[in-house]
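Shown here: the complex without one of its protein chains, the others still in place.
Order of writing sets the chain letters: A, B and C. Residues in each chain are counted from 1.
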Amino acid sequence: MSRKIRMGMVGGGRGAFIGGVHRIAAAIDQQIELVCGAFSSNPEKSRLSGEDFFLDPSRVYGSYEEMILQEKELPEDVRMDFISIVTPNHVHFGPAKLALENGFHVVCDKPVTFSVDEARILVDLVEKSGLIFALTHNYTGYPMVKQARDMIREGKIGKIRKVVVEYPQGWLATKKEDGDHKQAAWRVDPAKSGMGGAMGDIGTHAENLAEYITGLKITEVCADLTSFVEGRRLDDDANILLRMEKGVKGVLHCSQIAVGEENGLNIRIWGETGGLEWHQEEPNTLIVKQLEGPATHLRTNVGTLSPAAMAAARVPAGHPEGYLEAFANIYRNFAKCVQARLAGTEPDPLHTDFPTVHDGLRGMVFVEKVVANSKGTEKWTKL
Amino acid sequence: MSRKIRMGMVGGGRGAFIGGVHRIAAAIDQQIELVCGAFSSNPEKSRLSGEDFFLDPSRVYGSYEEMILQEKELPEDVRMDFISIVTPNHVHFGPAKLALENGFHVVCDKPVTFSVDEARILVDLVEKSGLIFALTHNYTGYPMVKQARDMIREGKIGKIRKVVVEYPQGWLATKKEDGDHKQAAWRVDPAKSGMGGAMGDIGTHAENLAEYITGLKITEVCADLTSFVEGRRLDDDANILLRMEKGVKGVLHCSQIAVGEENGLNIRIWGETGGLEWHQEEPNTLIVKQLEGPATHLRTNVGTLSPAAMAAARVPAGHPEGYLEAFANIYRNFAKCVQARLAGTEPDPLHTDFPTVHDGLRGMVFVEKVVANSKGTEKWTKL
Amino acid sequence: MSRKIRMGMVGGGRGAFIGGVHRIAAAIDQQIELVCGAFSSNPEKSRLSGEDFFLDPSRVYGSYEEMILQEKELPEDVRMDFISIVTPNHVHFGPAKLALENGFHVVCDKPVTFSVDEARILVDLVEKSGLIFALTHNYTGYPMVKQARDMIREGKIGKIRKVVVEYPQGWLATKKEDGDHKQAAWRVDPAKSGMGGAMGDIGTHAENLAEYITGLKITEVCADLTSFVEGRRLDDDANILLRMEKGVKGVLHCSQIAVGEENGLNIRIWGETGGLEWHQEEPNTLIVKQLEGPATHLRTNVGTLSPAAMAAARVPAGHPEGYLEAFANIYRNFAKCVQARLAGTEPDPLHTDFPTVHDGLRGMVFVEKVVANSKGTEKWTKL
Partner (left out) sequence: MSRKIRMGMVGGGRGAFIGGVHRIAAAIDQQIELVCGAFSSNPEKSRLSGEDFFLDPSRVYGSYEEMILQEKELPEDVRMDFISIVTPNHVHFGPAKLALENGFHVVCDKPVTFSVDEARILVDLVEKSGLIFALTHNYTGYPMVKQARDMIREGKIGKIRKVVVEYPQGWLATKKEDGDHKQAAWRVDPAKSGMGGAMGDIGTHAENLAEYITGLKITEVCADLTSFVEGRRLDDDANILLRMEKGVKGVLHCSQIAVGEENGLNIRIWGETGGLEWHQEEPNTLIVKQLEGPATHLRTNVGTLSPAAMAAARVPAGHPEGYLEAFANIYRNFAKCVQARLAGTEPDPLHTDFPTVHDGLRGMVFVEKVVANSKGTEKWTKL
């Protein structure tokens, strides 16, 4: 018999942004229950956060080490099944490693780690342990992103020729890190974010989206990274030429100084016989283009879509589903896989569709190569 | 100390549409816990639904009467706090009345009842009992709908002159009720839906939205209702001229035979010095128009919006929030009011912003008058 | 052998709006030459206007009577072939009648006359004389309007059920007629405009568009007209329920007080198996909807459109064609018909596609009935 799976959270205390998103995403489908947490390195703040979430105070911990080790000692029908890591980048590796070493599954925010080396260690640990590891490249959770991937798999636009993926944001156009904007502060700090600024935060989403939809790997990059805001140490803007497998050419650009842009991730793909276009801010539309004819605007839950696209939608056509629902699809699929594991069965293949530690490693390598190319003089750097 | 409030559900078993929406809406903000239900008039189906939701089998009931009466006997720290009614229209009144008579708060899907008379009785019961009653006119839960209302309150578009509210859908363009489409079947059945077809289902949403945003009541209607699909007994299309308080003129039209339309609720309002435009299918944009100048596109969480608009949003700008989040705002506000009641405090005024039994009565009267006018020969019928 | 046809203009002197539009529309396709004019009732202004247009001073006349009578005396290979009437509504009938009586073809701005009676006289004169009369309901000149009409003729959306046609403008939201806005002044003056304000100016365009595209006549109206701006004597806003031939229902609303609206004519039509949507401000797109499937966005000159739609476009896809090009299509077709007449041949049927004096009469009757219904108490008024 099935049951809700039990989540322990690392980070995400009062005032944090992404922690709240993860909690909602985990709650939406009612397959996951938050049972414990180490919400902050500040024990008092962790305690108060536990109250906010109506948790048993005995399961609100002062550190992730404490949480993992103490939960392990609880009876099997009580203890958490997995941890959700929602801390800044430099605090992903520690809890992920410890959880895997102690038999807990993991959901981790992206980028997976602070460095490529850390990512490789996690890949090893996941492979050795057989535990389930989900990385929240949440944009691949949208129904119409899955539809795009599936149409390409089925050859609906022919052999792919060109990809343009963009991710403009404007929220770091001024030196917000000098104020009390907590997220801005760590995002631009190389000691916490890693070697990529905008690249690590959103460039990896763009890279992941392009590879997810096309099914092709980026093979070479030629990059021009900039820190526009004076005194900023990490890139806040990136323009990159891409070469991908099978002769595909492309452009990836992302920015956090694009004044007035909200969260403008979008992708256009052109093949020999068709084209696809998707915009994250209007996520329920997928524009399909053809040779010598008009475009069709596919919409979430209108007509017949691919099984994965239909499984990813919850409400009828015209009832817009958004960011949280797409994010929740990762949690739902992850939960279904954990439930199958608990039940000793194979998961439905539709449920295995979520980003993993391998996507995490790939993103880390991408950032490393882009940064290296931008600093160097060679035109193309291989991945 | 605060706690999650406990929900018992009436209707919404396996395969039902709106029940699932209510459960997600209740879950999103993690203030509500589903503890019991009478999910179907078929006891086996109710039992299986209980399993789906991981409920204690002893709290999965065979009927709403059973649920209300047995829950009442449970200890205070266990029993449900409120019921959520997600049955077809003709089964709203019974559970609502019984719940109110037994001290339970109520969330009810719209339209509030089958008839105006039933609605009046519920109004009385709510007023006498002092219990909290929320009606899920969910479209008023969107941040930009609240922003529109608040801008009008502040006089940003001057004295209102004209309102056009539309609600085109296409899902009943063919005789779907003859197949096995459960929702279609009861929606077009006068014995289950009441006197309005499209009017009751979506016309009331349009009416509610127009009155909510403008703060003005509709005073007279002139209507032309049609049943386009042969053999259908209730209207599937309505065109209505409106007159509202303070000399406002308007048009309301809705349809369920508008082929290709998904869920196209939208509203435009023009005042003496400005105009507002909002579309449910792109809910995070509110277009603001002015005399002799360009339009501004307000967006959820961009810049400074009204307190109610900001409170209604969960994630930063550009992370689209949709139907479920708007729906959840009704549940969240309702939950906060119940928690305040439990704590013996006054709720935050922002949390009292949800539709009530009074809106329900108003909707019933609106449908009654529209149907009467459409059948008669007088031009204008007063509400 | 073919030649350019020769135009004499009535009205349209310096500073007039619509006269300039007609001159551009006549010039675009290089089939028409402006040879003479009576541009103003002020002879000096008429003379100066003639200079602006590089005309022979001897053919710049002080009145339309003078122009028509003197041009008639010129040699056949010199004299004008037709007059273009671009004066306010109350000065349409005089020049049109005199031109027809003296053997000149006519292009006339809409509405065709000041009153229904005048319109009937012109219909008679055109029929008796056999002369060619074009009315500039220019919005039917757009390629995608012709495509919509042709798709309906071919049954692409099945039997029509519902039509919604809108024409919101905001330019008369304030009392502009009290300033020196020449066009505003005569538009709101019953002695110059006739019995309709917004109705005559733009309501007739909406009526004409709906009937042109659907091929169906409006049979009954139920109207609510308003003069929102204090002191204004003609309607500046209209909300109208429509009944059309073959059981079609509809809504027509137009306004000149819809603050912030530019020139928002648009139409949506739903049939039993499909739907069409067109917006004048994005005229190169026609949205085609279907049962249970996604919408297609037809675009000017993309793929294969109807012969009339293709003939109405001048440049390849993606090179936007606008208002002046659509207007020019009326002049081009008119010119081609006059050239055919000169050559003694039958015109290409594609070239006979322009509004005529009959459309003009129909528009006048429509305004008359709408105004009467709005003032009266009967619900429906037959046309």
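Following the convention adopted for this analysis, contacts are C-beta pairs under 8 Å (C-beta built on N, C-alpha and C of every residue); 3 or more make two chains touch, one makes a residue touch a chain.
All values derive from a computational prediction rather than experimental measurement.
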Touch with the missing chain holds, among C:Phe53, C:Trp186 or C:Trp380, for C:Phe53
Using the document's definition of touch, tell me which of B:Arg187, B:His205 or B:Arg299 contacts the absent chain.
B:Arg299
Touching the hidden chain, out of A:Ser255, A:Thr285, A:Thr300 or A:Gln339, is A:Ser255
Touch rule applied to chain C and the missing chain gives residues 1-4, 17, 20-21, 23-24, 27-30, 34, 51, 53-54, 169, 171, 261-264, 280-284, 299, 302, 314-325
Residue by residue, what part of chain A touches the chain that was omitted?
157, 161-162, 164, 166, 168, 170, 173-174, 222, 224, 226, 228, 237, 239, 241, 243, 249-251, 253, 255, 257-261, 268, 270-275, 289-291, 295, 377-379
Can you list where chain B touches the absent chain?
292-299, 302-303
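One rule holds for everything that comes next: only the chains that are shown with their structure count from here on.
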Which chain's C-alpha centroid is most distant from that of chain C?
A
Could you tell me the distance, in whole angstrom, between the mean C-alpha positions of chain A and chain C?
55
Just how far, in Å, is the C-alpha centre of chain C from the one of chain B?
44
Distance from the mean Cα position of chain B to that of chain A, given in whole angstrom
34
List, in ascending order, every residue of chain A touching at least 2 other chains.
299, 302
